[in-house]
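First the structure, then my questions, so here it is.
Note that this is a trimmed complex: some chains were dropped, and none of the rest were shifted.
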Amino acid sequence: MASSSAVYAGAPLALAQNQSVVAIGAHSDDIELGCGGTLAKACQAGLQVTCLLLTHSAYHQIDGKDRTAELAESEGLEAAATLGIHDVRCLGFATTELRWEFALVEAIDAVLREVKPSLIFTHWPFDTHQDHHFGAMATLSAARLFPTVLTYEPIFPSGRSFQPFRPQLYFDIGETIEAKLESLRCHRSQHAKYGDDWLEAVKARARIRGYDTGVTYAEAFEVVRMRVTL
Amino acid sequence: MASSSAVYAGAPLALAQNQSVVAIGAHSDDIELGCGGTLAKACQAGLQVTCLLLTHSAYHQIDGKDRTAELAESEGLEAAATLGIHDVRCLGFATTELRWEFALVEAIDAVLREVKPSLIFTHWPFDTHQDHHFGAMATLSAARLFPTVLTYEPIFPSGRSFQPFRPQLYFDIGETIEAKLESLRCHRSQHAKYGDDWLEAVKARARIRGYDTGVTYAEAFEVVRMRVTL
């Protein structure tokens, strides 16, 4: 499928290799939804990728559908592997009970100091799920000494904010959209809960973000800050 | 396809009938792109719909592909008819040369005073095509005495703003998405220029906006102001 901008648009900026990345999410599947395609591409490009889950991701839902911590972990590891990621860590805070507090900041800080990432992905601060918001804020506190932080786009139901998301930085995920969708299917408990609509919506969003930037599929990010070397 | 929110979400607000609508766009096809599905639904619901084009929509493109005013008009009338709209007016200003000036404001004003719409659709003011921006601003000036103005979401290439669009008000266009796409195909000169990518992107955007609000396809608007009667 030829892009409409193929005629004379310039080339994208290319990042050098030998970088490490930490992607942070409150719950199992948040990272895949927000930046799974980009992480899969990063793995292919030889970057070191670490996923950091803030909660154990177990929940007891009103309608009786539960996800145990064990299930969340096994689904999450399988999903990560689908993207090529083998370093998945979990801070084990209680689902739905995150707070923007020192204990969380310090725990994130310890991982960042160990991995020394060039690139940190986290939730968008205006996400209206309290865990997503507090996880984003704690990441911003912990990441204060790191040069590059990008926030991924929320998706319904989390993404129903009272503020507008500003898509600024796009990664082409044309080669990894299928891996992204497959990683979401690995979250069988969530797939069962949300149905195929969920995957369709994720794909539609990647399509429109791709079209925005002249490729077929993309993930979009709002930039907290970046330091770039020429 | 069952919506993920089918379980317990409330019903949408329903608008009363006997309302009139004016949709304003700088060029032929802008209105279809921005709110074509909503207008088709409005026609089905018995509302009176008027489309107001600000320019004659002819252009001479760098790569030699032209659109004459006659072609723009014939394609536009066919597209509008596909949506069920038969009142299409054109102010005939020169394409690419719109300015936020009294002549334009007054010309829009005259149409609004005649139609007395309950609902006005226009471009989003931060669109980066100069005609779209100035058309939006002139509409805001002209519409100062009207209670309800909604701005439609820009789409690439116009929609590459330096500001974030804030989707707030959604119309369900599940029944009219095909009419919307068909109306865009009526713009054969544009379809030839942008390819099937263009339609795919429009559909993907409608899908993600629909998912955001719990339906299959939707169009989203940022609210300038609305007056509602209970």
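Letters A and B mark the chains in the order given here, with residues in each chain numbered from 1 onward.
Here, contacts are C-beta pairs under 8 Å (C-beta built on N, C-alpha and C of every residue); 3 or more make two chains touch, one makes a residue touch a chain.
Values in this document were obtained by computation on a predicted structure and should not be read as measured data.
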Which copy number describes the whole complex, given 2 displayed chains of the same sequence? 6
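We adopt the following convention: only the chains that are shown with their structure count from here on.
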Taking each chain's centre as the mean position of its Cα atoms, how many Å separate chain A from chain B? 33
Which positions of chain B touch chain A when the two form their complex? 1-5, 7, 63, 156-157, 159-160, 163-167, 194-198, 200-201, 203-205, 207-208, 211-212
